[in-house]
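One chain of protein is taken out of this complex; the other chains stay put.
Naming follows writing order (A and B), and every chain is counted from residue 1.
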Amino acid sequence: MATAAITAERENYLNQEYGIKSWLLTVDHKRIALLYLLSITFFFFIGGFFALLIRLELLTPVGDLVQADTYNKLFTMHGQIMVFFFLIPSIPAVLGNFLIPLMIGAKDLAFPRINLLSWYLYIIAGALMLHCMLTGGVDTGWTFYTPFSTAFSNTKVIEAGLAIFISGFSSILTGLNFVVTIHRMRAPGMTWDRLPLFVWAHYATSIIQLLGTPVIAVTLVLVVLERALHLGIFDPTRGGDPLLFQHLFWFYSHPAVYIMILPSMGVVTEIIPCFSRKRIFGYKFVALSSISIAVFGFLVWAHHMFVAGISLYAALIFSALSYLVAVPSAIKVFNWTATMYKGSITFSTPMLYAFGFIGLFLMGGLTGLFLACLGIDVHVTDTYFVVAHFHYIMVGGAVMGYLGGMHFWWPKISGRMYPESLGRLAAVIVFLGFNLTFFPQFILGYLGMPRRYWQYPPEFQVLNVLSTAGSTILAVGYVLPMVYFLWSMRYGKAAPDNPWNASGLEWMTTSPPPTYNFDTPPVVDWEAYDYEHIPAPQEARSGG
Amino acid sequence: MADSPIAVEQHNPALKHHFATMEQQREASSLGMWLFLATEIMFFGGMFCAYLIYRYWYFPDFAAASSSLDITLGTVNTAVLICSSLTVVMAVRAAQLDRRKQQVIYLALTLVLGLAFLGIKAIEWTSKFKEHHVPGATFNFEASLPGHPEQPVDQHHAQLFFSLYFAMTGMHALHMIIGVGIFSYLLYHAWKGAYTSEYHTPLENSGLYWHFVDIVWIYLFPLLYLIDRKK
Partner (left out) sequence: MFDTFPLWPARASTTAGSVDALFIFLVALSTIMSVAIFTMIVVFAVRYRRRKGVAAEQIEGSTALEVTWSVIPLFIFVAIFVWGAVIYFKERTPPRGATEVYVVAKQWMWKLQHEEGQREINELHVPVGRDVKVILTSQDVIHSFYVPAFRIKQDVLPGRYTTAWFHPTKAGIYHLFCAEYCGSQHSGMIGQVVVLEPAQYQAWLSGGAASGSMASSGQNIFQQLGCSTCHRSDTQGRGPNLVGLFGKPVQLEDGRVVTADENYIRESILTPGAKIVSGFKPIMPVFQGLVSEEQLNALVAYVKSLNPSPSGAAGGPAVVSPGAKPQETKVQ
């Protein structure tokens, strides 16, 4: 077989126009998705680099790799970059942008120029953040608690705050675009109950982006004003209240974690039916669970403040509500598992990532029950238990979902197949490396090791060493796909229109798609996940 | 055949390539603007929330600080904005009736009123600056609590009021400035005849934005200016 086959010479969005201007001034949602892919990958590796430095420092109990101030900047910037410049945009801006118009049978998003503006806002914010990091950095923790951030820190709080403020607008505009697109641009016959659940997940995510992000935007404005003009809005020595900051901050930052996980859940909900060759179990319930998570997610923010000095009664209410929000997530896990029942299952790379997601998200979610529990939270909040919990969800969940989605849709995006055995190998490496990195942190947390500690008592060392060892393995698992995705763009096998024989309108156009997505606009008259009428693919081809 | 409504629509120069019909485009734009306004509610909401909490805690000091604001200018500004919303509506109406000159007049009036609002705001802020009511190193609010001549106002709490006053009216003024920019753009294109009964979506949606900024002021004014005013 010729391995140097160029993608079919028919016109597609990649070869329709060449030149840097055609990319930087594009309004094609697919090209914008690739612009985002480059940028978020860049920031992922910067954030990852900071993480490696953190783990290296924590190999020994004393602070001997970097100084305390440097360490404080490392964990701050790791958090800010990963949250605002990687996790929040990742799936929506890359996969969502690329796929939503295709999945609903539209030519583009509702507002293509605003889509490009979103990317430029992201780039401007990213450049400002990079500048901030290179000229001194910021050391407040990604949570910016006052009065430390407003009146005590000697670092570039204003610059970092402004960078995140601008990135927030990128997020808001993406959400706005998705909601209008899903409401108004569906192809004839694409009713709400025929929408792929990936689209439902992004709809829910977009609602949160629209309603939540403005609150952190205005909070950051107030922090910047306070710091620059020595106001007293959050400063108790001037009549202000530091807890007001925490409420405003978490009012967004809790729903933000659902922005980070819902799209991943959408990805998994596409992969599992495809590789089980059957429709998703409980479509309506899965769709409804996404919306419920978005709604309930706005009601639980003060569970980050159980020991912060809120009243006993407020704590009781927020704990109870936090248990409510766990129910829809549980429903998803059960539905995914039930989808496998009596399926016809294969184990390609996307499916391996989906399995990894279910397992790790399950563990992360279960440990959320520990944290919602008042009696336990008092002991483990602000310790490595919390760090482990959110990394299980964000890395074990969101990142694995992202990688699974990238592998699943890579043929559609690039017109090439990635090497399957390397793909599976990387998935296994990521899974193993991840668990070794983060499981010991649950134990560390219960033992009492606090977060954001540059140095620590020696009895915590063995567990820290295990964690660092795991992080090096995890890093390898992340570098591999970067390498072979790049490799595949030149040397990968040409991809057919529907390599997985998956359902969904995106698979009914060419790989890669033409600029206007469909040669003839589709008219839908079948249900979603109609795997009965899509034959199973041939035996799995071997990897490249 | 060639004159069927759909065929004509598809050749409408204002129809963007990714929309099927003008109606779809109009509805998408409108929904987009309403969603954007929802985000603006959340944005201002954060500051209103902070303001309401501190006002509840420090009512007497806030009442004293509020009474130093110029209620006449504030009332005039409220009237100015409400009139400007009227002129916006009239401009949209003129477009619906294909009256280009009327559109231009009403849009120009809207701009004048908007600029008047900003001018009056500038006057208010200047007087606050002169009275040393601007938060920061030079802040000084000499007054006693209303009804309690022997008890001075708490400087910290008064400064909190003014911090929030400037933050909220400043954010509002920024939105007004953006609105003035948008309406200048609209004025130019209206003069060139871009908005007709067939297509005036930018006018409608910008009108929505302007009305929203007006409504924010209608909440700001009583909350900031009218605390506990007894004549």
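Here is the rule we use: a residue touches a chain if its C-beta (ideal position, glycine included) is under 8 Å from a C-beta of that chain, and two chains touch if they have at least 3 such contacts.
Here the structure is a predicted model, which is why all the values come from computation and not from measurement.
Among A:383, A:467 or A:511, only A:383 touches the chain that is left out of the view.
When the omitted chain is restored, the residue from A:370, A:418 or A:484 that touches it is A:370.
Which of A:65, A:130, A:295 or A:308 touches the hidden chain is settled by the complete complex: it is A:308. The chain omitted from view is touched by exactly one of A:338, A:494 or A:524, namely A:338. Within chain B, the residues in touch with the undisplayed chain are 58, 145, 148, 150-152, 154. By the touch criterion stated above, the residues of chain A touching the omitted chain are 63, 68-69, 72, 139-141, 145, 147-148, 152-153, 236-237, 242-243, 276-279, 281-285, 306-309, 312, 315-316, 319-320, 323-324, 326-327, 330-331, 333-335, 337-338, 340-347, 355, 358-359, 362-363, 366-367, 369-370, 372-379, 381-383, 443, 446-448, 450-459, 462-463, 531-532, 536.
The rule is simple: only the chains that are shown with their structure count from here on.
Rounded to whole angstrom units, the spacing between the C-alpha centres of chain A and chain B is 36. Of all the residues in chain B, the ones that touch chain A in their complex are 17-20, 24, 27-28, 31-32, 35-36, 38-40, 42-47, 49-50, 53-54, 58, 135-137, 154, 156-157, 159-160, 163-164, 167, 171. Contact residues of chain A toward chain B in the complex are 106-112, 172, 176-177, 179-181, 183-185, 210-215, 217-219, 221-222, 225-226, 229-233, 238-241, 244, 248, 251, 516, 521.
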